[in-house]
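All protein chains but one are shown in place.
Order as written gives the chain letters A, B and C; numbering starts at 1 within each chain.
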Amino acid sequence: MAEITYLEAIREALFEEMDRDENVFCLGEDIGVYGGAFKVTEGLQAKFGEKRVIDTPISEIAIIGAAAGAAHMGMKPVCELQFIDFISCGYDMLTNYVATARYRAMLPCPMVVRGPSGGYVRGGPFHSQNPEAAFLHTPGLKMVYPSTASDAKGLLKAAIRDEDCVLFFEHKYLYRRIKEEMPAGDHVVPIGKARVAREGTDVSIITYAATVWKSLEAAAELEKEGISVEVIDLRSLAPMDDEAIVATVKKTNRVLIVHEDTRTGGVAGEITARINELAFEWLDAPILRVTAVDVPLPYSPPLEDYVLPQTADIVKAVRRLAAY
Amino acid sequence: MAEITYLEAIREALFEEMDRDENVFCLGEDIGVYGGAFKVTEGLQAKFGEKRVIDTPISEIAIIGAAAGAAHMGMKPVCELQFIDFISCGYDMLTNYVATARYRAMLPCPMVVRGPSGGYVRGGPFHSQNPEAAFLHTPGLKMVYPSTASDAKGLLKAAIRDEDCVLFFEHKYLYRRIKEEMPAGDHVVPIGKARVAREGTDVSIITYAATVWKSLEAAAELEKEGISVEVIDLRSLAPMDDEAIVATVKKTNRVLIVHEDTRTGGVAGEITARINELAFEWLDAPILRVTAVDVPLPYSPPLEDYVLPQTADIVKAVRRLAAY
Amino acid sequence: MKQSTAADARSSASMSRNRSTSGLSREQMLELYYYMRLTRSLEERLVNLYRQTKVVGGLFRSLGQEADAVGSAYALDRSKGDILSPLIRNMGSMLVQGATPLEVIRQYMARGDSPTRGRELNIHFGDLVRGFIGQISHLGDMVPVMAGVTLSFKMRGEDRVGLVYVGDGATSTGAFHEGINFAAVQRCPLVVVVENNGYAYSTPLSKQTAARELKDKAVGYGIAAEQADGNDVIATYEATKRAVDRARSGGGVTLVELITYRRKGHAEHDNQSYVPPGEIDKWEKTNDPIDRYIQVLSKDFAVDKTELESIDSRVKSEIDDATDEAEKSPMPEPKDALVGVYADPPEEKPLWFREGVRAAVEVNERPASWGTHDG
Partner (left out) sequence: MKQSTAADARSSASMSRNRSTSGLSREQMLELYYYMRLTRSLEERLVNLYRQTKVVGGLFRSLGQEADAVGSAYALDRSKGDILSPLIRNMGSMLVQGATPLEVIRQYMARGDSPTRGRELNIHFGDLVRGFIGQISHLGDMVPVMAGVTLSFKMRGEDRVGLVYVGDGATSTGAFHEGINFAAVQRCPLVVVVENNGYAYSTPLSKQTAARELKDKAVGYGIAAEQADGNDVIATYEATKRAVDRARSGGGVTLVELITYRRKGHAEHDNQSYVPPGEIDKWEKTNDPIDRYIQVLSKDFAVDKTELESIDSRVKSEIDDATDEAEKSPMPEPKDALVGVYADPPEEKPLWFREGVRAAVEVNERPASWGTHDG
């Protein structure tokens, strides 16, 4: 089979799942004739019709809320947000209505909210966000953030089949920059399982999404210096794979957490707390974080480059841990 | 001077600040004639008139957005949310517009968003929330969550005078349950400074808001067993007082973080990460967390009691740390 | 007996020939009376329980608004699977859809066998099978949700209609706006009932909107509008019925403004100090929906006192039975709190410092929709 991009992998998942289950439908802004701002849904409306690929008004509250209502009735809605940054407009609907539906009302709410996320593309403060930390805090939501094309496909398929709401973050920097051959058959990647992106013995990097690639770059560089780095790609942020996290900590005893999101209140804090609780005795060094600086993300290249974590930062941090 | 409640202390701060500065005004639902759902603003409209104490439509986006616009023009708006749970409706406006205004546009945005927060009152999933974790992640916002009447007054006065947006969380369980004599004069408590609520030498509890009181209760009980507990009341969550946190870690080498909010993605994660980075070598035991269970908060008493952290839980956790 | 009787009465009534001008049979007319009386009496019972501190949380009344909730809900067709989403003052609409006094009382008393098992307050509960979805507190949010529910009806070609209630106050929310606009564009079979009861908590309509009438909002969404005297149960029924028929026949969304008045405070604790003197009295004396309906029934339909009294006593005994039953209901077991955030995992782990607290919900006791999708 041919290699396809991360973006094409997502599209493939949508086609396959809509084919598989007539209850799956898509809704969002400009996803129909136009095929979405990034063309993820290109061809979808032509194949499945206007009823199953719905162009909506500019109404994130309504997109998410209507998805919830349809989900209650047994449909499987997949919402596209034009940029994930606009998920903030539906924050109430997601955290209060959707996330609690099963618990407070025994209403199933199987739905997916997906959208282009992340920076490194000169998108500025409102087209580069990483919203995971804002939702990590809400019981009832699941969250995945794939870093490879095959995970993007497999996790989206899993998300669509999940019985609860899954936030599916797509890294727009990766959309067309990475390619991969898809595993044959019905490729579903289970939610909640991390992936060892690279094996190593000296220092563990725990990361997800675009910074997986920067971590791998750093690891390759560090190998030359004789430092063996293990890279864990979390893939799922909620639920988090404690087992995989603990396993790598026990193996290397040194942990660097890398995320693209801002530092304070980011996901790294939660990971640190869990390691602390589950494997404190195995730590030979403090857990360090390489993250964005705590500012809204500027778009001018020198500024964006300075704010977001870069490979050199990871290298530097791993060196410090290795020498600790 | 007579003792006044936490709620009255907040009211006093509003009266004093509106008296002091004619640019200060209040807006919110039912805060005028009615004096607010909890009567915090009682008497305010009678004294300062309808222009400066504005009853708004049920429109959290507009309340926060209009406050921002007025703040740009030099006003000092104080928004009341009827319950802090409704801050979720203004999440976009707060995190994208307000928090970034100074940085991206050099627009000052001095405003306060305040409201009754927290549980232990059988309020159920939508009248008991602790929203701090959702906003900790946003650079540009400040956050305070006082546990005493005098801090409530002094921090609100500081928040109103601050040049940026401050989220001011009021714990509704404490509104009428605690009393204190106010310090004389213009009592302003600086934002960003924690408070040692009780000195101790064996174990540190880092906490804030209502669980400060549960921690103090636990500390009193533990004293009988010969365990000396230090209780740090953070008061400000953003910025966080790293100095005070590090000082207590260095003193006791054992840390319990207690918060009422749910566990995953809560503020405890960030605190753990900071301690890890700043004082790893001083830790003699893993940092533990006593928090709510990761579920939407039910209102039936046996359920709420089970989900929220209780004094006995804190005692148990401190014992484990002390014995570590 | 109880609500099943009511449901039976309703389906048998629909076969009757004796129709009023509104198309309602005499039996149906009496059923409307039954539901209004049940609403009022049940709320009065809740007040007693509240005063006995048996209610956990606030108590919300619809005194004087029973006609609008009951009359509008009655315009739906349960046999077709119509679904509504009530607001806090629409207990009457839930009763029409088959909610029982026992459920309501258990829920207000936070019992373990209440519809939400002690999780959510007051009348925040629902049942898809009987056709009502519980609201959440955040006003306006149910409008997009019901847009989605009715979108699914349309997508599947089902002959069903949805109805969502909002207060005058909730029309100011972004969620209301986005939801009704979305439904309008999609021509969802949705009826949006705006209950204009003059106040949102303490806020009078004039501070909520500058619009002269709430029905004026319809044109901005390109949808039909109806307006009715919400204290006239028949008028309410008829206006809503037109909207329901329009929705069912593919005519899309209708905004139905029902004009009524909130005679009690926002909740039981509210002393209504903000209401102009005499206003409440006037509505009570001259415009009580039940009093008015009794007039209609006796004058135009020759319903006599004894007939109504027998309904009243049936209502009373239903409520008495429900109260007795509810008092016997257990409080939830603490560990029930851990169940059902997700289908998978079906249960949270207890936090380590809580181990040893009794577990109550066993896997086999779990309602089907906790942990599976066929609920």
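One rule holds for everything that comes next: a contact is a pair of C-beta atoms (placed from the backbone, for glycine too) under 8 Å apart; a residue touches a chain by one contact, two chains touch by 3 or more.
Small disclaimer: the values here were computed from a predicted structure and weren't measured.
Q: Taking the complete complex into account, which shown chains does the hidden chain touch?
A: Contacts of the omitted chain with visible chains: A, B, C.
Q: Which of these, B:33, B:93 or B:222, touches the one chain of the complex that we don't see?
A: Once the missing chain is taken into account, the touching residue is B:93.
Q: Which of these touches the unseen chain: A:9, A:24 or A:37?
A: With A:9, A:24 or A:37 as choices, the missing chain is touched by A:37.
Q: Using the touch definition up top, pick the residue from B:71, B:256 or B:322 that touches the left-out chain.
A: Residue touching the chain left out of view: B:71.
Q: Tell me which residue among A:6, A:86, A:120 or A:175 touches the hidden chain in the full complex.
A: A:86
Q: Spell out, residue by residue, where the missing chain touches subunit B.
A: 25, 51-52, 54, 56-57, 59-75, 77, 92-93, 96-97, 100, 102-108, 110, 139-140, 142, 162-164, 239
Q: Suppose we count only contacts with the excluded chain; which residues of subunit C make the list?
A: 172-178, 181-182, 184-185, 187, 206-212, 216-223, 252
Q: Using the touch rule from the top, list residues of subunit A that touch the missing partner.
A: For subunit A, the residues touching the absent chain are 29-30, 32-34, 37, 55-59, 61-62, 82-83, 85-86, 88-89, 122-127, 263, 290-291, 293-296, 298-303, 305-307, 313, 316-317.
As a convention for this text, only the chains that are shown with their structure count from here on.
Q: Taking CA centroids for every chain, report which one is farthest away from subunit A.
A: If we average the C-alpha coordinates per chain, C ends up farthest from subunit A.
Q: Starting from the mean Cα coordinates of subunit B and subunit C, work out the distance between those two points in Å.
A: 36
Q: Could you list the positions in subunit C whose residues touch two or more of the other chains?
A: Answer for subunit C, listing residues that touch two or more other chains: 119-120, 124, 136-138, 174-175, 341, 348.
Q: Which residues does subunit A have that touch at least 2 chains other than itself?
A: 92, 96, 100, 103-104, 139-140
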